[in-house]
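Every protein chain but one is kept in place in this view of the complex.
And now, chain A:
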Amino acid sequence: MLLFLAALILFGIRAGQLVTLLTKARPEDRTDHINDRIGAFFKVVLGQSGVLRDPIPGIAHFFTFWGFILIQFGLLNLILGAFNGSLPFLGDNRIFAIILDIFVVLVTFSLIVFAIRRGIVRPRQLNSALHGPWDGFIILGLILLVILTLALVEGFEYAASNGAAWTPIGAFLHPLLGRASQQTNIIAYRSFWWLHMITVLGFLIYLPRSKHLHLMATPFNVFFRSYKPKGALPLIENLEEREDYGVSKVEQFTWKQLLDGYACTECGRCNTVCPALNTGKPLYPKEIILGAKEALFVRSGEILGKDSIYNKLGIAGIKADKTPAEKEAHHEPMIGGIISKEALWACTTCMACVEICPVSIEHVPKIVDMRRSLVMEESEFPQEVTSLFNNIERNGNPWEISNDKRAEWAAGLEIPLLAENPEAEVLYWVGCMGSFDRRNQQVATSVAKVLKAANVDFAILGPEETCTGDPARRIGNEYLWQMQAMQNIETLNGYGFNTKPETAKAEDASTENAEKTEAARAVEKLGTGTLTKHRTIITACPHCFNTIKNEYPQLGGDYEVIHHTVFIDNLMEAEKLKLTTGFDKRKLTYHDPCYVGRYNDSYDEPRRVLTVINDKGVTEMGRNRNKSFCCGGGGGRVWMEEKVGQRINQTRVNEALGTEAEVLAAGCPFCITMFEDGIKGVEAEEKMKVEDISEIIARAIEKPVTN
């Protein structure tokens, strides 16, 4: 009895300390969308949908998860059994006994799978810089011990009760245990009963400081996952009044960001998909999460404060470093120590890690929060970025070009400025790349051609448009983003584009389906004059698109923004744009831009468009849709040099070349730039061209409609 109590108290102290640490972190509200949260809990936690996406370890995990839960009931039953009691319903229920034992067998098989994976297959992503492989094996050993002792308990109980306490395993083991005396059987039963208990209790105590903390934290982490637009970074409020900007100390993360660390199962799926890591950069997304967790434990003494009961108790607390040498070994401070600055700067914010994480960990906002501290508190960032910041601030674009020249690409194309046609139904937000970059000016010209062919009443802002601030925000310069955003919001509101009064009624319009109908609705209304109050912004730049659509609302700018590929798809659907089907005979592959795909879930629309105009449809690359591999340009990376490892753009270009396609269709000006560079880099100019979807459509328009 005392043993139980001691173990439970010890566990309670450890768990209490973990929870208390979270309460010391920054607040964040994660109680919206309560129905979705409950749904996700059933699907992801009980249904294990996250881990099942990787089938072999996924199924093994499914069995272990449910086996573990059943064993807990079995355990309670055993405990009550020792006092001659039993659980209601389950206690003497043979069906429960059968199910439990089936799972005991399944868990045993799963453990073999896990052991083979860890010991023999050894996928690289399971490694961690913070500790050796022993943690995983200790856990496997402990689970095995739980299972074995349970089996033996059942076996001897069966023997001791002469078959009265029937369990499948007990009955099965009975002949194997020999014909010991009744007395021996009882002693063996009691011994293994205790061993089973001690193992489970030991597990309980070991758990808070191991990767198996996920067992407790994951259900909460999934429940408290984000339901805000995936592409929106959190806003830093009161920028001008506050003392700190971003995260330099671990306790400046929000409680949910820290819970991510507890929930991390160290499965390393994030590592397997990271474009930076997979081209030899020192960014291990998993180590960012674990690094923050470690940093939290290293600083737990300071965070909890001297008067904390957990510090006073000391003995039972989670391991924290005491001497300066130990701290040194743990690489204080967090940034530049346990989490390297190079890792933070290598991130392309492609969101592949967040997308694949089975337990809803959000890596990207954490990385950007730490970048924010480096940029705004330390003025520390890759040197190339200084001119980017200065140019955006002074010229409203990333280059040393006067913003007055923004509409020069459109000279002679008869595209009105919004100032000349303030009632235009559609604003084409050209973006800096479309306005100034020679290659992407061709894309802008094609977009304009497509809009004209569909008789869309549209205009551009010209010099009134200025950089959305997206690269600045992703690099960590929240201040510059806010300045740019506020300026653009003022301009857009001035022309009456703000939709807030109308969207307020349909607040939940952020899901994929609602987005589709939103675009379809916009297209339906074209030419009917009903758009005059509620108007649409379209853009060929996914980065402009994402920040205006998902982030400007944080500053009161709510707009209907549609990516041009989606808009074109809807124009075709509504037959406002009639094209020759199968006009393009070239073999074609499509690259999902991160900010269209993973950020905003538009995978089908671009493919539908391409399938109409191309007679072979889309030949997919191995990594497509939500597994698309970044071009290397996101997160401000396009403005930084890529000095370490292989080039991300070339890696993706090689993958595209592998499909033997002649055309790499894209929907993002940065992807186009990165891929054209990449194609030059691998000397494949003869083999493959990069084209924006609008460019292919523009060519189709010039062909007479034959169907």
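By our rule, contacts are C-beta pairs under 8 Å (C-beta built on N, C-alpha and C of every residue); 3 or more make two chains touch, one makes a residue touch a chain; residues count from 1.
Rule of thumb we're sticking to: contacts and distances are computed from a predicted model.
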**OP:** Look at the options "Tryptophan synthase alpha chain", "SigD protein", "ABC transporter permease" or "Electron transfer flavoprotein small subunit" and return the one that UniProt uses as the protein name of the missing chain.
**Re:** "Electron transfer flavoprotein small subunit"
Subject >> Which residue of A:Asn162, A:Thr386 or A:Gln646 touches the chain not shown here >> reply: A:Thr386
Subject >> Full-complex contact with the absent chain, from A:Thr64, A:Asn77, A:Ser110 or A:Asn395 >> reply: A:Asn395
Original post:
Pick from A:Asp54, A:Asp135, A:Glu251 or A:Glu377: which residue touches the chain that isn't shown?
Top reply: A:Glu377
**OP:** Could you list which residues of chain A touch the chain missing from the display?
**Re:** 239-240, 245, 376-379, 381, 383, 386, 389-391, 394-395, 400-403, 479
